[in-house]
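In this view, the complex is presented without one of its protein chains, the others remaining in place.
And now, chain A:
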Amino acid sequence: MTSTRIDRRRLLGTGLAVAGLPLLGARRALAQEGGNIRMMWWGGDERARRTNSAIDRFTAAHPEVSVEAESMGWDDYWARLATQVAGGNAPDFIQMDYRYMFEYARRGAIRPLDEFLGEELKISDFGDVNLDSCSVDGKLYGGNVGVNSFSVIFDSAAWQEAGVEAPSFGTTWDGFAEKCAAFTEGNVSSRVHATADGSVQEGLFEVWLRTRGKALYAPDGTLGYDAEDAGAWFAYWAEMRKAGSCVPADVQALYKNSPETAPLVSGRSVTDFAYSNQFASYQLLVPKELSVVGAPVLDGGEPGQYLKPSQMFSISSTSDEPEIAARMINFLIREPEGAKLLGLDRGVPASPEIREAIIPDLDETGRKVVELISNLSPQIGALPPAPPQGAGEINAVQIRIAQEVAFEAVSPEDGGARLVDEAAAILERA
């Protein structure tokens, strides 16, 4: 008995159930399973509702585990997470983004999950491509919560009213521009435009680059496109603006990277661009029925899209209870009970079995997203190389320069050159 160290924190964490147990040997076995998990994620109300109900289900099945959950918006999330990691009180259970995963993994802030594979974490049926996408330097750092892809969202009834066939799978970039121009002709309201201004959207820019055989970043972490590519991109949208096909600059500038601020939602355009897991949020905000298809393609070009691990669940390297956190990850992404509660909010589940289990419960909106992911197959290319450090800052630069072009402060060509210059400077500094 003297050799059994009674850990006060664990004892407190496991609570009265432990204190009331008559046998000390039994306490030891249970104490290993019990514990307190702190969990943090970013996202809106709907995600919080879904996640909290899944956590409740998990703690109901495991009464010895207690979970402290916290959620906030995207910007606050990364500031708070970095501060907590620096302060040595990182949450055990961390919602991770593809871009940040590399930075956190390489700095040793999140732990490799390989030791839990097949035990707590039974996710081998996700497939090698998927597991690789959540790995850094050959080690797995996150359980994929869902895949998404960039998409075009639109109000099909509005396109029909204008007498133009709406964009569909396989619509080319030129075809998209023509359709938008035709919409403008058949359109009665000067306030409503065919599409949002896509020039600020990094996801769309990436698809466009990939259809031209380029990429945002090369495997060695340098820029994957040149000034000419970027100039052509800005020029495409300058034409759209001139033709009245897309919303004017000051309308697009209201967009703050959230569905609530999108031109489609404020009724200024009938088409918009977003990652597929956001489709449901757009549909919630727009009273008309929305449709979703893949991004435009290039005739004879490369497949532009890819299945992106939208988010993953990771474990802090300083967590005292990594086994429990791993078991919780498994519950949320690989057990139908938990995965059903999360739904498609974080993307389409990677496991075929879970996908099958979820489909019967999906509403119309959810079914459209699953359909989108299946229909995209011919346009799906390889996963792009990991974004280098500084990628987030370059995204902000692209938005600023796209605005400069839109407000006609610089020409599309100069904007392209400027983007490449500034991006190169950021990469050099990072």
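Convention: a residue touches a chain if its C-beta (ideal position, glycine included) is under 8 Å from a C-beta of that chain, and two chains touch if they have at least 3 such contacts; residues count from 1.
Just so we're on the same page, contacts and distances are computed from a predicted model.
Asks: The chain dropped from view, which UniProt name applies: "Carbohydrate ABC transporter membrane protein 1 (CUT1 family)", "Fe-S cluster assembly protein SufB", "Glycosyltransferase family 4 protein" or "histidine kinase"?
Replies: Missing chain, UniProt protein name: "Carbohydrate ABC transporter membrane protein 1 (CUT1 family)".
Asks: Among A:251, A:293, A:325 or A:417, which residue is in touch with the absent chain?
Replies: From the options A:251, A:293, A:325 or A:417, the contact with the absent chain belongs to A:251.
Asks: Consider the whole complex, including the chain that is not shown, and state which of A:61, A:86 or A:382 touches that chain.
Replies: The single option touching the absent chain is A:86.
Asks: Using the document's contact rule, name the residues of chain A that touch the chain not shown here.
Replies: Considering the whole complex, chain A reaches the absent chain at 75, 78-79, 82-83, 85-86, 103-104, 107, 109, 249-251, 253-254, 256-257, 261, 266, 390, 392-393, 396, 399-400, 403-404, 407, 409.
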